[in-house]
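Shown here: the complex without one of its protein chains, the others still in place.
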Amino acid sequence: MNQNNIIRKQFPIFEKKLNNNNLIYFDNAASSQKPECVINKISDYYKYEYSNVHRGIHSLSQISTDKFEQTRSAVKEFINANSTQEIIFTKGTTESINLVASSWSDIFLNEGDEIIISTLEHHANIVPWQIVCKKKKATLKIIPIDENGYINLQDVKNLISKKTKFISLIHISNVIGIETPIIEIIKLAHKANAQILIDGAQAVSHKKIDVQKLNCDFYCFSAHKMYGPTGVGILFGKKKILEKMSPYQTGGEMIKEVSFKETTFNDLPFKFETGTPNITGIIALKESIDFINSIGFEYIQQHEKELLEFLINKLTKFPYIKILGGNNKNKNSIVSFNMKKIHHYDAGSFLNNFGIALRTGHLCAQPLMNRYNIPGTIRISFAIYNNFEEIEFFIQSLKKIKKLFQ
Amino acid sequence: MNQNNIIRKQFPIFEKKLNNNNLIYFDNAASSQKPECVINKISDYYKYEYSNVHRGIHSLSQISTDKFEQTRSAVKEFINANSTQEIIFTKGTTESINLVASSWSDIFLNEGDEIIISTLEHHANIVPWQIVCKKKKATLKIIPIDENGYINLQDVKNLISKKTKFISLIHISNVIGIETPIIEIIKLAHKANAQILIDGAQAVSHKKIDVQKLNCDFYCFSAHKMYGPTGVGILFGKKKILEKMSPYQTGGEMIKEVSFKETTFNDLPFKFETGTPNITGIIALKESIDFINSIGFEYIQQHEKELLEFLINKLTKFPYIKILGGNNKNKNSIVSFNMKKIHHYDAGSFLNNFGIALRTGHLCAQPLMNRYNIPGTIRISFAIYNNFEEIEFFIQSLKKIKKLFQ
Amino acid sequence: MKINNIQDEIINDFSLFDNWMDKYNYLIELSKDIILIPKSKKIDENLIKGCQSKVWLFAEYKNNKLYFSGDSDAIITKGIISLLISIFNNQSCDDILNSEIYFIKKIGLNEHLSMNRSNGLISMIKQIKIYALAFKNRIQ
Partner (left out) sequence: MKINNIQDEIINDFSLFDNWMDKYNYLIELSKDIILIPKSKKIDENLIKGCQSKVWLFAEYKNNKLYFSGDSDAIITKGIISLLISIFNNQSCDDILNSEIYFIKKIGLNEHLSMNRSNGLISMIKQIKIYALAFKNRIQ
C-alpha cells in the first residue's frame, strides 16, 4: 500500500457510498474529514475521563485541565508561538476575527483611522471590520487584485498612510487558492506602525506556519479544517498586544475577582476565555495536530501539489472550462472554475449524483465574485487523503455533464 | 435492576475508578457525564456522515443540515418555544448572556437606564451587565436575598422604576440550589415594560421548562450540563425582540449579501449564527434531549428530590456542618455546606482521595460568598445517575475527615 | 385540477424512470415547458432570495385565481420552478395557502436535490404562499 492509501484508511468515511458511488470528498476547504484517532479520542475522553476544567480540585478535573493545557502547548509548538499565553481558544476563525475586531478596536481604533483588507477576503474577514469601522467612524480600504488574483505590493503601499492602524489579510484564498504576499505586507504594516492579522483558515493544514518568523500580530484558524473537531478555533496574538486589549466575552474563568463594586480580569490567555469551553473539542485538537505532524508537511505539500498539477493539466484541456485566477499552478490545494453555459448549481448537482462532494456558489466571498463578475463558481479543494483516481473520475464526470447539457 | 441502575449503566464513566475507589460524581452542576447514546452519536456522525452545513449542495451537507435543524426543532419542543426561529445556537450559557447583553443593549439601553440582577447570580450573569452598564452609563441594581437565599418580591418592586429596562435573573442557584420566583418577577418586569432574561443553566436538566408559559423574553442554558456535548449553548429569545436586536458576531452564514459598500443580514435564527458552528455538538444535543425525554421529568424530579432529602437529613445530624441557605429542603439537586474549622479546600482534597468528585471554592459566585461572609464552600450537585449508596459513602467519608482534623 | 391531483400526476410521471439520471433528464425537459416570466417582469423585485441560482417568479390575479410565471439561470432549478408553477397555476389563494408540497420527496429526488437553502425550494414555495396571502388580503 502506498502512503496515500495508508493515510486514507484512517478515515472511516471513505467506507461510505455517496449516491451509490464511492465518496469523493473535494469539499475540504469547507471542512475536512476526521481520522479515527481524533474520533476515538473524543469518545474515550467522554467515556472515561470527562469533567469540567480549571476550577475543580478533584482528579478528573485535574486530568482534564492537564489535557486541555497540553493542547495549548501543542498549538503553540505547531505554529511556533513564543508562549502558551499567546494561544486563545475560540469557537472558530470567525470568532477569532470578531474578537480582535471588537477588543483591539475598543482600545486602538479612533475616528478617522483606516483599516485595510483585500478583495480576496472571506466574509468573516470583511463584515466584522465593516461593523467596527462604522461604529468608530473609521474607513475600510480594499487592496485590489489583478485578473490572476495577485496583489501588487505597490497598491498596498499606495493604500497605507499615517491613518492606517490595522491590516487584516487572508493567507490563502478559499476561492482561488493563491497565497497572498503576507511576509512583505506584514513588513509594510509594521513600517507604518500598523498591526496585522492573518486569516490562516485555509493555510494551516497545508503548510508549516511559524508566527515568530512571520512576525504577524495575530493569526487565526479553525480546528475543523485541519482534521479536527467542530466548534474549536484558535487565535494567536502577540502577548504585549493581547494584554492591552479589552476583554471580549465576560463571565466565569476570565475574572480574577468579582464584586458588585468592581471586577478585575484574569491573566492571559484566560482573560479571553470565559464560560465552560469546548473541552472535548480542544482536547481532541491535540490529536489532529499529532496526526498532521506524524505525516509531516513535506509529504503533505508534495502530495497536494501533485494533485493540483494533475487536476489543472486535465482542466486546461477543456475549452469550455475557465479556471478562476487563470491556469497557473500557484494554487494551494484549491481550484475554482466555471463551465461555459452550464450553471455552477447544475454542475454541482450532477457531480453530487456521481458521488462527488464539492462546493458551488459564492463561497462566502461575494466581493471576490463581483470582482470576477460571476454569480458563483465550482470549487475543488484537496486534503491529504485525496488521490489521482478521484480526479480522473471527476474529469470523466465533467465530460458526461457536458454531454447531457448539449 | 431498578430504574436508577438501568440509567446508570448507560454512563461508561462509572466503570472507572477514581483514586482506587468507585467514582462518585457529585459535580454535576459544573458539568454532567454523558450517556453512551450521546457519545456514539458523535462518533457515528464523524465516522460516516460528517460535512459542513447549510451552504453545501452535496448530499453529505444536506444530511448534516437536516440533522442540525432537527436539533433546533427538538430544542424548540423541549422548552416549548413558539418557533425554531427563536432558538439560537451559541457555545454556552455564558455566550448566550453575552450576546443579549451586547446586542440587546446596543439597541435598547440608554444613558440613565437601569438593569436589575440578583445577589444569587453566577459571574456569567454579572460581569456582562457590569461592562454594558459602564459603557452605556446605565446603573446595575442588585436584588438582595435573605439568609435562606430567598428573594422578597417587595424588594424587587422597590427596585423597579421607570428607568428599569432589563432584568437578568438566575432560575436555580448554582450554589444553594433554590429556585427564584421567576414567574412573579417576569410579570413584574413586563408590568414595568422591562424585558427579562432567565439563566436556566441549572434548571433545564432538572425540571420541565415552558418558555411560552413562563413568558420570559430570553432563556439560556448549556448542553454540557444536560448530558450533552461541550461547546454548545442555547439562547431562546422572543422573535419580535431578536428581530430588532443588532447582530452579534458577523461573517459567513449570518449575511444575506455582502459587498464592500453594504452588507445585509440574514433572517432569524441565522442572523445570530455565524461561522462554521459546532456541528457535531449540535447534532449530538438532540440525542441528549431524547435521552432526558425518554426518562421523563417526572422520574427525574422524584429521584433527585429523594436524593436531596436523604442528604439533608444526614447532613443536619452533624453539629459541625452548616448548610448554605439553611436546612430547608427547597433545594433543587444542589447543596452547599461548610464544616466548622475545616477549610473547604482541605475537605475537597480528602473527598477526592475517597473517590468523590465535587466542587469547592467560590463557585463563580463571589458576590454570593460575600453575602454569606465566607471565602468558599463545598458543593454537592446531583444528576439522575446518583444514588443513595453514594450519599451514604460520602457521609462516612465526611466523618473520617472530621476525625483526621481533630 | 386540484393541487394534489397535479402532484400525484407528477409523481406518476417520474415513477416511469428508475434512475436519477433519467429523472434529471426529464427535469431538464420540463424546464423547457416553463410558463416563462415576461421580460418586463424579469427584474430584481421578482427575484427570490436565498437561492444559489437566480429564480424569478411573478404572479397575477384574475377571476379569483392566481397565475404564475417564472425563470431561472440554472436548468435544474428551472425544472423545479416549472413544476411548482404547473401545480399552483390557476388555483385559488386559499387552496394555495392550505396546500402541502409532497411531490419532491415522492419522486425520489430529494436525496439528490439539495432541499436546503442552496437551491431555495423552500424559498420558492414560501414566495408562492406570500403571493397568495397578499392577493387574498387585497381582495378582502
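For the reader, a short list of remarks on this structure follows.
Per-chain residue numbering starts at 1, and chain names A, B and C are given in the order in which the chains are listed.
We take it that a contact is a pair of C-beta atoms (placed from the backbone, for glycine too) under 8 Å apart; a residue touches a chain by one contact, two chains touch by 3 or more.
Every value quoted in this text rests on a predicted model; they were computed, and no experiment measured them.
Considering the full assembly, A:57 is the residue among A:29, A:57 or A:358 that touches the omitted chain. Across B:59, B:205, B:280 or B:352, the single residue that touches the chain missing here is B:352. Taking the complete complex into account, residues 19, 343-346, 349-350, 352-353, 360-361, 375-376, 404-405 of chain B touch the chain not shown.
One rule holds for everything that comes next: only the chains that are shown with their structure count from here on.
Chain centres computed from CA atoms place B at the largest separation from chain C. Spacing of chain A relative to chain C, judged by their CA centroids, is 38 angstrom.
Each chain gets one centre point, the mean of its Cα atoms, and the points for chain B and chain C are 44 Å apart. The multi-chain contact residues of chain C, meaning those touching 2 or more other chains, are 52, 111-112, 114, 118-119.
Multi-chain contact residues of chain B, defined as those touching 2 or more other chains: 55-59, 61.
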